[in-house]
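Shown below is the structure under consideration.
The complex is shown incomplete by one protein chain, all other protein chains being positioned as in the whole.
All chains are identified by letter, namely A, B and C, in their written order; residue positions are counted from 1 within each chain.
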Amino acid sequence: MTPEAWDYLQGGAEDEITLAENVAAFRRRRFVPRVLVDVASANTAATLLGTRVGLPIGVAPVAAQGLADPDGEVATARAAAESGALFCLSTVSSRSIEEVASAVPDAPRWFQLYVNEDRRFTRRLVERAEAGGFRAIVLTVDLPVLGYREREKRRGWELDVRLGNFEGEAGRAAREEGEEEGAVDLDRLLDMRSVAMTWDIVGALRGWTSLPLVVKGILSGDDARLAVERGIDAVWVSNHGGRQLDRSIASLDALGTVAAAVDGRAEVYVDGGLRRGSDALVARALGARAAFTGRPFVAALGAGGEAGVRRAFAILREELERAMALLGTPTLDHVRPEHLAPG
Amino acid sequence: MTPEAWDYLQGGAEDEITLAENVAAFRRRRFVPRVLVDVASANTAATLLGTRVGLPIGVAPVAAQGLADPDGEVATARAAAESGALFCLSTVSSRSIEEVASAVPDAPRWFQLYVNEDRRFTRRLVERAEAGGFRAIVLTVDLPVLGYREREKRRGWELDVRLGNFEGEAGRAAREEGEEEGAVDLDRLLDMRSVAMTWDIVGALRGWTSLPLVVKGILSGDDARLAVERGIDAVWVSNHGGRQLDRSIASLDALGTVAAAVDGRAEVYVDGGLRRGSDALVARALGARAAFTGRPFVAALGAGGEAGVRRAFAILREELERAMALLGTPTLDHVRPEHLAPG
Amino acid sequence: MTPEAWDYLQGGAEDEITLAENVAAFRRRRFVPRVLVDVASANTAATLLGTRVGLPIGVAPVAAQGLADPDGEVATARAAAESGALFCLSTVSSRSIEEVASAVPDAPRWFQLYVNEDRRFTRRLVERAEAGGFRAIVLTVDLPVLGYREREKRRGWELDVRLGNFEGEAGRAAREEGEEEGAVDLDRLLDMRSVAMTWDIVGALRGWTSLPLVVKGILSGDDARLAVERGIDAVWVSNHGGRQLDRSIASLDALGTVAAAVDGRAEVYVDGGLRRGSDALVARALGARAAFTGRPFVAALGAGGEAGVRRAFAILREELERAMALLGTPTLDHVRPEHLAPG
Partner (left out) sequence: MTPEAWDYLQGGAEDEITLAENVAAFRRRRFVPRVLVDVASANTAATLLGTRVGLPIGVAPVAAQGLADPDGEVATARAAAESGALFCLSTVSSRSIEEVASAVPDAPRWFQLYVNEDRRFTRRLVERAEAGGFRAIVLTVDLPVLGYREREKRRGWELDVRLGNFEGEAGRAAREEGEEEGAVDLDRLLDMRSVAMTWDIVGALRGWTSLPLVVKGILSGDDARLAVERGIDAVWVSNHGGRQLDRSIASLDALGTVAAAVDGRAEVYVDGGLRRGSDALVARALGARAAFTGRPFVAALGAGGEAGVRRAFAILREELERAMALLGTPTLDHVRPEHLAPG
C-alpha cells in the first residue's frame, strides 16, 4: 500500500481527535464478568435484519479498496463470506456491485448508498444492488460534504483508482460531460450540499426498493427518533470513522443515547473504533446488535489480500469466542448492560 | 519574527497553564451532529452589535503587531476586511488609530481601550477611535496590572517597537516628562493599580462616546450581571489569552456561566484558544455570538504578512463552512446547546 | 528466568489493560490518616477462615513456579511460612501437593483448585490437598477457557515444565492416552468449556471435603450473592491478575460492590495489583480481610530464590507496619472506609 493510500484509508478529519476517541471509547469500558455460567455451547451467531450471520462483526463500507489490493472489495467480500460475516459494499467501491455479487452470490451483503446529485443515477444504484442480491440499503447521512482531511491536503493527493460503479453504461450518468470513464471527481461526487437532502429521501428510497433500509451516521437521539418515525429498519451509529466532523462524539459514547431513543423499534448497529473481538460485546452491552469496522480489514487486505482478511476474521472470532466464555455469556442475547461497569 | 517577539506574542503568564487550557477546553468538547438537514444554503454570517460580518471569528486585539510584520495592524486589518471579518485594534498597537482607519475605511472595526492614568489621554483615544470610524469601544478590564510573564523575565527583554497611538501630538499626553517619542514604558503604561478603576469607568465612557460599549475580560457570572446592570452592550469572556492571571479558568469553561448570567440582555463573545473554524460553533453552542482569536493571526502575519492573514482566514472559513454542513446547522442561529455532548 | 518464563509469569491478556489497571487502581486511592492514636502495640495479624496469620498479605496461586526457581513452590511456601504468611498452592504447580506439604507441614496453606474434565481426578486433588494439611479449597471460577495472551502467541512459546500434581500414579488420570508423564497440555487441561461447570460444582465439592470453600474470581455483586447463598465460606475478588478477560474491571474497583453484596456473610479477599505493604490497608478499607499477590513474589523468587521471597515479605511487612502506624490504625480491625478519601 502506498503512503498515500494508507493516509486515505486510515486517516481522519482535522486533528483526528474523533478517530482516536473512537478507539479510546472502547478501551475505556470495563467488563464485569459473570462466572459459573454454562458456556459449553457458546456461539457467536447473530441475526441482522432477518439474515443469520456467524458473528456480530461486519465489514463497514470502505471506499476504493483497490488502493489496498488489486482485487479490492471482491477479496474482502470473499473473506467475509468464508468467515460467515456480513459485508457492506460502498457506493464508491473499486469493484462494482455486479462484480461483488458474482464473486459471493450467496453471502449476506448490504449496499451502502450515497445519494448523488443525479437522482436517476442514485435510483439505478439501488436497483442494481437489489438485482445483485444485496439484502439491505445502508443510506449514509453524515456526508453532506466531505470532511476536512488534512493528511490529503498536505500531500496534495488525489484519489486515483477506478470506481467500479461509475464505469460503463451504468456509470455514465454519474460522469460530467467530457469526464473520462472511471475518472470521477470524488470531491464533487460526494459534495451533497447542492442536493439539500432531507428526511424526504427515505420516502423516495421506499419507492425504489423493497429492501430493508438502514440509516448510517446517526449520533443523536433526536435523529434516531426521526429515523424510527420514518419507518427505517435499522439505525447505524457512526461518525464515519472520524473522517467527517472532527470532535464528533465517539460513536460508542453516542450508542447508549441512540439505543434508548430507538427503544427496540428498530435494530441498532455501531461502527468506529472496534479493534478486538471483545469490542463486539461492549457494543452489544450498550445496545448494538452488531458492530462494524473498516480499517482493520483494509489493513489486513493490504498486508495479505483475501487471506489477510480471513486471518483478521479468524483472530476477531477467536477473541470474541474467548471473551464470551470469559464474560459468562454463551450467546449474544445473554449480554446485558450489567456486564459493563457503570460510568 | 525574532525569538523575543515570538515569546512576547505567543507566550503567557507564569506556567502558561491557562494558555494551554484555553486550547484544551475547545478540544475537550464533543459535537453531536444532526443529519438530513438542508444545508444547501449554509452561510457563516453573523451580526455583531448591529454590524453584519461574514464570519463569527474576529481578530482579537493584540499589541505591537509590528513585531510580526512591518505593516503591523494595517496588514492584519486589511486581511480581515478582505475576509469579511471584524478587526479589533489594540490601544498599544504599532500602527495608530488613524493609520488603520485610513487603510480600511469601510471595514467593520472595533477599538480596544486601556484606561490610562491620564484620563484626558484616555478620553482622546476614545474620541480618535470614534472619529476614525471604529464602531465599538472594547474596554479591557482584566489588566489592573500586567501579568507575571516569565519568558520575558528570563530573557530580560523589553518591548522595543513604536506604539502608534502614543506618537506625535496625540500621544504626547501619555509620555512621561523627558521620555522620547514612541519610547513608552509598557509596564508603567499598563500598570493600572494606581488608577483604582472601578465600574464607574462605564459612566465616564458613556459621557465620552455614543459608541456601543463592550467589556472584555469577564470570567464570572457576577461580573457579567454587573456589566449588564451598567448598560454594557456586550460582554467579552476572556482571560487575556492566558497572559494575565495564570490558572484563571479557561475562557470557554467560563462561557456557559457568563452567558446564563447575561441571559440575553447583552451580546456575548469569547476569546482564547480558538484554533479551528469549528471552534466558533463550539463557542456558539455555549452562548457566544462570536469568537475572537489573536495568536493564529499574528503567527500568520509573521509568516506571510497580509497574505498570510488572508490565508489563515480562508482556512478558518473553509473549516467553519464544512463544520456547519456536517453539524447540520446551515446558519449560526441553528446552533444549539444540544449540538454539544453534555459534560 | 528466561524471557519466555518472564512473559508467562508477568504478562497478561490482550492489551494488558486490566493488568495495568489493577496496579493503577491501588495507586489512585488516597489515605486520610488519623493522628494521635496509640499505635505502640500495633500489629499486622489477621485471621483467615479461622487460621491466624502474621500479616494480611498472602501468596496468590501462581502456576509453574519452577519457571522462576528450581525449588518452585517449595521455596515460596517456605518463605511464606517463615514470614508468617498464608501460601496458596496452584493446581498447576511445578511441585506437587505432597512435596509442599512435607516442606512446610505446619504452615497455613490453601489449595487452589481447577476443576478438570475428569471429575475423578478433580476429586483426587481435593482429597490429596486435605490429606496434605491444606486448610481450604480455593475454587477458581474465572477460567472457563484460557485468556487470550498475546505475548505467548507472538513468541509461539509453550509451557515446558513439570506440573507436579499430574505426575506419577496420582497424575495419571489427568493425562491423555499416550501423553508422557508431566507433559500435560495446559491449554487443553484448562479449557473448561466442555465441562459446563456451573454453581452445582459447589455441592459436589461439599461432598468431597469438609474443608472451607473459597470462590476465587468473583467481580460482580450478583455472583457474590450466589456464592453466599450456596454457603461458600469466602469470596475472593479477582480478575486472575489480568490474565483472563482483558478490560475486566480492576479487582480493587470491584471490591466495594462485592463486599457490600456479601454483607458480612462470608470473608472477602482480593488479589491483583498489590505492590506495597500499604496496599493491604487500601484493600481492608474497601472490605477485604486479606489481599493476595503473585507477581512480586515470583519475581523475587526468580531473583533470589527462597531468600528473595523472604526479603519481599520483609519489605512488605515493614511497609505495612509503618503504614499502619501512620494511618493511625494499630490493628487491621481499626481500618475503616473513612481512612480512604471518597471517590
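Here, contacts are C-beta pairs under 8 Å (C-beta built on N, C-alpha and C of every residue); 3 or more make two chains touch, one makes a residue touch a chain.
Just so it is clear, the structure is predicted and the values come from calculations on it, not from any experiment.
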| item | value |
| --- | --- |
| Where the missing chain makes contact, among the chains that are shown | B, C |
| Which of C:Ala5, C:Ala25, C:Ala42 or C:Val335 contacts the chain that the document leaves out | C:Ala42 |
| Residue in contact with the excluded chain [from B:Arg155, B:Arg247 or B:Arg336] | B:Arg247 |
| Absent chain, residues of subunit B that touch it | 14-15, 17, 21, 141-142, 144-148, 193-199, 201, 215, 217-220, 222-223, 226, 239, 244-250, 253-254 |
| In subunit C, positions touching the absent partner | 27, 29-40, 42, 276, 278, 282, 318-319, 322-323, 325-328, 338, 341 |
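Here, only the chains that are shown with their structure count from here on.
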| item | value |
| --- | --- |
| Subunit B and subunit C: spacing of chain centres that average the CA atoms, whole Å | 61 |
| Intercentroid distance (Cα basis), subunit C paired with subunit A, Å | 43 |
| Sites on subunit C at which at least two other chains make contact | none |
